[in-house]
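Below is a structure I'd like to ask you about.
Yeah, one chain of the complex is gone here, protein chain that is, but the others are all in their spots.
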Amino acid sequence: MSDNNSMLLEVRDLKTYFFLKKTLKAVDGVSFTLAKGRTMALVGESGAGKSVTCQSILRSVYPPGAIVGGNILWKGRDLVKLSAREMRNIRGDQIAMVFQNPLTSLNPLFTMGAQLSDAILAHRRVSKGKAKEIVLDALEKTGINEPEIMYNRYPCELNAGTIQQAMFGAAMLCEPELILADEVTSNLDILSQAKILITMKDIQKKWGLAFIMVTHDLGVATQIADDILVMYGGRCVEHTSMRELITHPLHPYTQALIGSVLEIEAPRMDVIKTIPGNPPDMYNPPNGCCFCLRCPQAGEVCSKRNPGLVVVSENHQCACFGVHKA
Amino acid sequence: MGRKELAEVLTKSRFGYFFRSIQFNNSMIVGGIIILILVVVAISAPCMAPYDPEDQDVANSLMPIMSMEGGSSDHILGTDALGRDLLSRLIFGLRTSLFIGFASVIIGVGFGTFIGLIAGYFGGWIDTLLMRLVDMQLAFPVLILAVIILTVAPPSIPTLLLVFSLALWPVYARVVRVWTIVEKQAEYVTAGRMVGASHLRVIFNYLCRVLVPLVAIIGTVDIATIIILEAILGFLGLGVQPPTPSWGNIIADGRIYITTAWWISFLPGLAIFVSVFSLNLFVDGLQEGTKLERIRK
Partner (left out) sequence: MNGSRKNYVEDPILEVIDLKKNFSVPGSLFRQRKVDIIDGISFTISPGETLGCVAQGGSGKSVLIRSIAYFDPPTSGRVIFMGQDLGLISKKKRRQIRSKMQIVFQDPYNCLHPKMTVEQNLLQPFIIHNQGTPQERHRRVAELLGIVGMSQDAKKLLPHQFSGGQRQRLNVARALALNPRLLLLDEPVSFLDVSIKGQILNLLLDLQRRFSLSYFFVANDLAALRQLSDRIAVMFGGQFMEIAPNELIYADPRHPYTRSLLNAIPSIKKGLSGFDLLAVAPTDRNNVQDRGCKFLPYCQKANNVCASSIPRMTEVKQGHFVACHLVSVRPQITSQ
């Protein structure tokens, strides 16, 4: 995609499996690169493996799950091979994560500001006053109005959107270079969601952060992503720039997904376009291509073998037997 | 019969909804088998015991265990000071202990659960009134209460049941009340009410279906507690009165002979240990078995 110097993160054929009664292949061969200051969206339904991919990057996958294969190159170093201690230096400091549910991110018994200060005091030797300053600064960076007042509020008094902004602030405390945003807007109302998206764009412009945005909402992805990687059943089915994906989707799943997104401008339909069937049961994945049971273009070979990722054109990859190299 | 077949049989039984959610594991099976053996022995005590437990035979008193010097195969576990066969006494004592344990738990836990359900579901003045009753009960330390009651009234099995039930019910009332307050907000309760379910149905059909398995698991642990409590009271002379055997009073009898005929006090203690241990093992297995269902979700 870009030259190696600005390549911040390179994931090669990542495989993360969960060893329960049956082996659950949560992530089964995902590859992508992320350059500095760019945003990539991981789009897919629940069970597609998006969150697990993020957790794998941060090495927070615990037994019964484990990374069984692949490399995660962060600025040249393979995160899969690092020790726990080395990983702790990277986690939170260079790569941070913001989670889905703002209401459970904070302890309800302490004020928001106190918790964020605690986070700083845990990593750096600064005075309490200095920690408070850093927190107020971070809250302002993420666009929260009146940070002084918000500092002393308890989580129950705050709107979910504000808490999420504060969590972005918390993520920024150590000035990371990459933030993993795991469905950060899914639990928010429309206006708070818009605010967070603006905040993210803002942070990126000012501080050159890279984002990996996990979402099931294509609309949200198109707002801020430069590149989109569509996941289904633990595998990557299409990976290209945002514009290319929206204008020329190649994979049947991507096409169906775009088609089923409800748009405001669309007229009322008698029957809403939707993808028939259910998301795959990851305990019993189908043979061959994981989408074949729901695919309108499924052929014979689709249920027998798994299509690999094919480079269709520069910057556009697709995993489908029906799509060939241009 | 393998694990799977056992599971199938139980699932199809009338209480299938309970068994359906259980994942059988080793603790549960081992503990369960031991308990089953104990229960069978207790029920069939008159058949199992070689002698009448109150049959005195002073000529043969203080005989040691069969394998020791001086023991005989007539009395496998020896005899006590009055020549009564220890094995028979232990078996009948088991019967007493298990009965008191199960009965107390059923009465005490049952009553406590009922109070907790009513208080939690209806709230308001009912809740306040019932919880003040609980507070009053809890203000009395169990053992002192037991001693008072048993000094005033003659220690008999019904009195003991009363004492133990009183000891058990308040904690269950509190815990069940909190659980009910949370669970009554669940959508399936609201949905049921929307369809027209009466309060009675919601409490005793919907809520109990979820609650009873939980309470049963926790309650089983208390059977062990009661067995120990009963032994303590028996040892103090406040439990089941001699000549009826109970593990507590057998230990008490054997106290003076502890240096010479140590087995008289030791064997009941061992019996208590085995019962309590197997109960705890079973409950641990049960807790693990039902927890798994939630993870699978």
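In order of appearance the chains are A and B, and numbering begins at 1 in each one.
Methods note: contacts are C-beta pairs under 8 Å (C-beta built on N, C-alpha and C of every residue); 3 or more make two chains touch, one makes a residue touch a chain.
Since this is a predicted model, take the numbers as computed values, not measurements.
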The listed residue (A:Gly161, A:Pro176, A:Gly233 or A:Pro252) that touches the chain absent from the view is A:Gly161
Out of A:Thr274, A:Asn287 or A:Asn315, only one touches the absent chain, namely A:Thr274
Per the whole complex, from A:Arg38, A:Lys195, A:His239 or A:His316 the residue touching the absent chain is A:Lys195
The missing chain sits against chain A at residues 45-46, 145, 150, 153, 157-162, 189-195, 197-198, 216-223, 242-243, 246-247, 256-258, 260-266, 268-276, 278-279
Those residues of chain B that touch the unshown chain are 17, 20-21, 186-188, 190-198, 201, 206, 209-210, 213, 293, 296-297
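Criterion: only the chains that are shown with their structure count from here on.
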Per the C-alpha means, the centres of chain A and chain B lie apart by a whole-Å value of 52
